[in-house]
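Attaching a single structure in structure tokens format; questions to follow.
Of the protein chains in this complex, all but one are displayed in their positions.
Read from first to last, the chains carry the letters A and B; within each, the first residue is number 1.
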Amino acid sequence: MAKIGVYVCHCGENIAGAVNIEEVVKYSQTLPDVVVVKNYVFMCSDPGQDLIKQDIKDGLVDRVVVAACTPRTHEPIFRDAVEAAGLNRYFLEMANIRDQDSWAHWHDKSGATEKAKRLIKSAVAKVRLAEPLYDRYGDVEKSVMVVGGGVAGMFAALDLANMGLKVYLVERQPSIGGNMIKLDKTFPTMDCSACILTPKMVEVAQHPNIELITYAEVDEVKGYVGNFDIRVRKKARYIDWDKCTGCGVCTQICPARVPNEYNFGMDQRRAAYIEFPQAVPKKAVIDAPNCLYFKSLKKTGKPACEICKKGIPPKGIQGCPADAIKFDDKDEYVTLKVGAVILATGYKVMDKTHFKEYSPHSPDVVTAMEFERILSATGPTEGELKRPSDGTKPKTIAFISCVGSRDERYHSYCSKVCCMYMFKHARILKEKYPDIKLYLFFIDVRTAGKDFEEFYVYTKQLGVKVIRGGRVSAVDVKPNGKLRVRGFDVDLCSPVELEADMVVLATAIEPPEGTEELGRLFAATCGREGFLREVHTKLYPVETAAKGVFIAGCVQGPKDIPESIAQSRAAAAAAAALVIPGKIKFEAIISEVDRDKCSSCGVCVPLCPYNAIRLEEYKGKDKAKIEPALCAGCGVCASACPSRAIVFHGYTTEQILAQIEALTEV
Amino acid sequence: MEEVTVNVIDLNQCDEDFIKQLIELGAEELKECIQCGKCASTCPMALAGLEFFIKRIIHAATLGLRDILIEDPSVWACQSCNRCVEICPMDVKPYEIIQAVRRAAVRVEACPASTYEGLRNLYRFGHAVFPKGFEERRKKAGLPEKPPTALSFDELRKKYQEVLKQTILEEIAPFPLD
Partner (left out) sequence: MKKIGLFLGCNIPFNRPDVEYSIRYLLNELGVEIVELEGATCCPAFGSMPSLDVVGWATASAWNLTIAEEKGVDIITGCGSCYGSLNEAKYHMDKHPEIKEQVNKILSTVGKEYKGTSKVWNVINYLYEEIGLDNLKAKIKYNLNGLKCAVQTGCHNLWPSKAYPTNEDNTFNPTRMREICEALGGVAPHYSTITDCCGMGALRSQASAKSLALFKKKLDVIKEEIDPDVCITGCNSCLMQFDAGQALLIEQKKLNYKIPALHIAQLVAIALGADVEKATALATIPLNGVITKIKGGN
């Protein structure tokens, strides 16, 4: 017969504030096999743990229930304590009477107390049936894959490479650099974005430990923490990168013109193109859907244009001088073995078309990201401030904040960087064109951050007009092409309107396309807003639900450059801490098949998210077999098995039924 | 002589029961408002210069400033244009909050005389708007003196009155429903 000790934690006032501890203690004493019940203000503190350890050492208890907070953060601590006192570490059960009880029902003390009793009763029922389990150890591949070559991915890759680890940096675009390389200047120091980023891009490309794989995407993920097998699809470039010198001849002679994504369609590029002047690697690709060679091949069976390859001899125009054009190029697949992964795929900004009240049909209404390109020397106007509609220099510009952010119809969150970059835009413009009139419309000004408030005050001193307290409700186009902006000024306590030449919308930061699919490939989950989710906002900010898969930068949520870099270096440290020791512990909570009971139906095989189950011959029949190293202990197979042939250690059917019974008993 | 008072609102006046009442009367999303002010920049009441307009009304409502809201007649000047509902980023449905304040006000008989007049006309004739001299105007347009509405059908009008008597009008109307 088990001797169960129940240890009730007050968690300061967190639990004791809503749950009547005394009553819970009394109740717990009445539960079957419970021999000791103790309570303490902080059970996770050393003296708290000592209470448990002492009772075990004294031989009073051989099973432990801790009624406290979440096992997510505290179970390892109490398992260690139980083990240190000489018990199997799985003879411990936690009843979460804080997160699932006192916090949720703080307004209903008697209800919370009753629920605490039930949760403890259920934990006691489970721990009575606990079996001893033993952890296992496995080898770890000493390499890391970083997905996304923006500023976050680059810094993570560099840190890991400098620690001596092999790093594969996979980027979807032809060049690394991400969103940051598109920016003109950066707040609060006003560094030129390209000036501070290009040296880093070169460093990444030249680092002996970094293998840069651009114009490529993750295609398939197999394996598990410490031993991932990741298949990467390198998209056909139609240009042999071993030969391409980045001279740019093909990008000048290619006759097919398409909107240039890099400048958000405000100018054109060719079908053969180098993504941008400072691209790393500086290599050209051919965009097949827009290339005349492929278009006509598809339509007529014959290629119509090979100018990039052969030039136009009658006109004396030469084709690719490096003979790098390779029309028969194919997608290429490589499988890489890594111990850990960092996902740093960044963000995209919302398109203006959603905001019908802001006259999105007007070319003079632009998003802030488009405006960055207008300001940039490598942008469509080569840095000259021009109205997209008629090329004139705007005299009055309105900036509108919170477009699609703090908005239940799109994104309830604050995009965090908009207030600051609006001031940055204002400062760039005012320093260049002191006479320009700038009106910044805010709901409220959010400038929390090092040196941010000072930046705001300085920019205001340049004569920038700040209108607070009224989200703009309408932008209307006048017949003369000017834009009427309507807002509300809470300080004047009046509606206000403004005639502007241009309107810049600070549209929300969103997860980039494919984030959910990417997460699914790696078994990392997304939050409500579609960003990849950390395990714990405070304690585990770079870890995901998938072990060995870490996140950094805006793919986890909106943040500015300093924060992105800080987080990416944190992710690098966390990934390094995992792979450098070369060994990893696997928990004993896994599933196992009783092959004599298995009916060979195979239901479990496709259900397993970790590909850990296969059918294998046993006594002349194909029976399910679970590979312990691959099993992550999710329990899906055990709950699906129609023959109840799968035992989920740590959560056996008997244990679960006992818990349900305890919870539902009238 | 005009009464002179200081311009301070006593926040201790906040009446939680009033907030609850408004929510019951249709201001279901009241507490979602983040006071972004988008409605205020387009609300005809604000543009026309009324003292109390949508943003302030909602804020006063979230603070439960019952007397201020009930005593101020501004809500009765709302155009019901619904532009606020269309643009509200938090889907607060500002117009529904105006209606909720009106509904709370009529329950303590704090509404303009024209409201009762409209209700009386609605009950008596089937038409809340019932201006004099319409027969003459209809003749000018070559139409019969009375339109084929409840006005022309006594039986149907009586039935309609039966229906109205079973609504809240029965409790609120300061005129006899017979």
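As a convention for this text, a residue touches a chain if its C-beta (ideal position, glycine included) is under 8 Å from a C-beta of that chain, and two chains touch if they have at least 3 such contacts.
Because the structure is predicted, anything quoted here is derived from the model rather than measured.
> Residues of chain B in contact with the chain that isn't shown?
Touching the chain left out of view, chain B contributes residues 25-26, 44-45, 47-50, 73, 76-83, 85-86, 95, 99, 102-103, 106, 111-112, 114-115, 118-119, 122, 126-131, 134, 137-138, 140-143, 147-150, 152-153, 156-157, 159-160, 162-164, 166-169, 172.
> If the hidden chain were put back, which residues of chain A would touch it?
Against the missing chain, chain A presents residues 356-357, 359, 361, 474, 476-479, 484.
Throughout what follows, only the chains that are shown with their structure count from here on.
> CA centre of chain A versus CA centre of chain B: separation in Å?
Taking the mean C-alpha position of each chain, the two centres sit 48 Å apart.
> Give every residue of chain A touching chain B within the complex, in rising order.
Residues 357, 402, 406-410, 443, 469-474, 486-488, 490, 494-496.
> Which residues of chain B touch chain A in their complex?
On the chain B side, the touching residues are 32, 34-43, 46-47, 55, 83, 87, 89-91.
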